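Of the protein chains in this complex, one is absent; all others appear in place.
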Amino acid sequence: MNQFYLFFRIFIFPGFLFLLVIALFLHWLDRKLIARFQGRVGPPWYQPVADLVKLFAKEDILPSGTNLFFAALLPLTSFASVLTASFYLPIAIQSAPSFQGDFIVLMFLLSIPSLLYFLAGWITGGVYSVIGGNRALLQYFSYEVLFLLAMSGTAIASGSWSLADIRLAQIKEGPYIFPQIAGFLLSLAGLIGKLKREPYDIPKAKSEVIAGALTEFSGKKLALWYLTIHLQTMVGLSFLIHCYFSGFWQMNTISGFFIFLLLLIILQGVLSAISAIYARLRIDQLIHLNWHIFIPIALLHNIFILLI
Amino acid sequence: MSIEKIVKKLQDVLNIDKPVTKLMPTNEAEITISKQHILLAVKTILKSGIWHLSAITCQQLESDFILLYHFWKSGGLTLRIRVDEKNTQIDSICSLVPGAEYYEREAREMFGIEFLGLPNPIPLLLPDDWQGGYPMRKKEPPTHDKPEDNNHKQKGKSS
Partner (left out) sequence: MSKITVPIGPQHPLLKEPLSFLVSLEGEKVIDSTLRLGYVHRGIEKLAEQRTYIQNAYLIERICGICSHIHSTTYCQSVEALLKLEVPKRGLYIRMLLCELERIHSHLLWLGVLAKNIGLNTLFMYAWRDREIVLNIMEEISGGRVSHAVNIIGGVRVDLNEKHLSLLQKSLQELNMRVDEILQSIENDRSFRARTRNIGCLSLEDIKRYCVVGPVARASGLDIDIRRDAPYAAYDELSFEVPLMTEGDVWARSILRILETIQAIRLCTQIIHNLPKGPVSVSAPRRVPAGEVVSRAEAPRGEVFYYVRSDGSQNPARLKVRTPTLTTLITLPGQLKNMQLADVSAVIAGVDLCIACGDR
């Protein structure tokens, strides 16, 4: 019975299926909102599911000379790492027990897909994949650092690297969004860079490198890459909500879950609005923005929190 | 300088006493020169303040080729040059007017006129492995690469 309960918790609720449903819902919301901003109608609610089903049914071909084992391993590993990350993150429902340092583990697990994205470009060869992969790596070095630095503000303020402690500190002192609004905005920028969304989608800019590192992928492998991106969005946003907005809801309750979902929807709306408004930035403008403006502000912000 | 003045200057420089004809519509002047004077004529035109070359038209009249260089500046000036079928060489004006490159390349691939000094003598519009001769010449019928399988397969017939 215990094993069945474990299976249920891992794969159905609050595990795999549950997370997948929320991730696809957020993805649909993103596409619908961007469409509405652009004056279009947007896809129906089942579109993300339909896309995945279609991809699973497609033929899976790769250029000759590609190492097939690694070409299959990369999407699986990135998907697995994001799923593991999602277990440690409480989405209003505690799944795995928190421990000291799980903040860093979560960061690490969330950054593996970006690294594997770059490797995917190298493995499949081809000009577009390699250029897309190179750009993704450059962006990874910049925006992961920003994300870590900005989010660390909350860990520093709570005095611990454990997610549960961050949450407890916010219940005592109030949500971190108010004193650390600058940190929140910088984390949001870092998240957009990590997820390679507009305006930071230069690694997969359609008008230049077709589809970047994923140009040659198709079928099930591409479906897994897309699932990784959807889950990464959801986990990233949940991470943000947990670190900045904890204290607004009770753990393991229905009302808590709905408040969490509402916050997710609002943040996804902010991301969609930013995607619709700005043009894509060039890679050098991106790097300049990051290292000359965002990182110094993040450093100053963290020093300020340390001193207070 | 107005078009009339430039035409007068050309006539003086090149020692032409033939009258200047008029292309339609009425503000287009046309002057016939011989092919060895092309560079000198274009230099004179450029010095007089006309820099815009609209096009280089090539056409075949009986067996010889006629090249028309259409210049324009608030009025049109066309240079008419006759090129023999036996000797289709003429100086390229790309050193004076770099914008003429595409027009000369097209005349070269379509009619076979050789422009001496053309910077990039590769086909402009025809494929690199074109074997069909010079398409725009009158005597040659328009050839095209016949695809391997020209007969439409009937339904039910085995390949």
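All chains are identified by letter, namely A and B, in their written order; residue positions are counted from 1 within each chain.
Throughout what follows, a residue touches a chain if its C-beta (ideal position, glycine included) is under 8 Å from a C-beta of that chain, and two chains touch if they have at least 3 such contacts.
All figures in this text were calculated on a predicted structure; none of them were measured in a lab.
Check A:Asp102, A:Glu144 or A:Glu198 against the missing chain and you find that the one touching it is A:Glu198.
If you put the hidden chain back, the residue from A:Gly39, A:Gly65, A:Pro97 or A:Gly159 that touches it is A:Gly39.
The chain that is not drawn here is touched, among residues A:Leu262, A:Ile277, A:Ile293 or A:Leu306, by A:Ile277. In the full complex, the hidden chain is touched by subunit B at residues 23-25, 27-28, 51-55, 57, 59, 68, 70, 72, 74-76, 78, 97-103, 110, 123-127, 135-136, 142.
One chain is missing from the display, and on subunit A it is touched by residues 34, 37-40, 127-128, 130-131, 198-199, 201-202, 205-208, 210, 276-285.
Methods note: only the chains that are shown with their structure count from here on.
For the pair subunit A and subunit B, the distance between mean C-alpha positions equals 60 Å.
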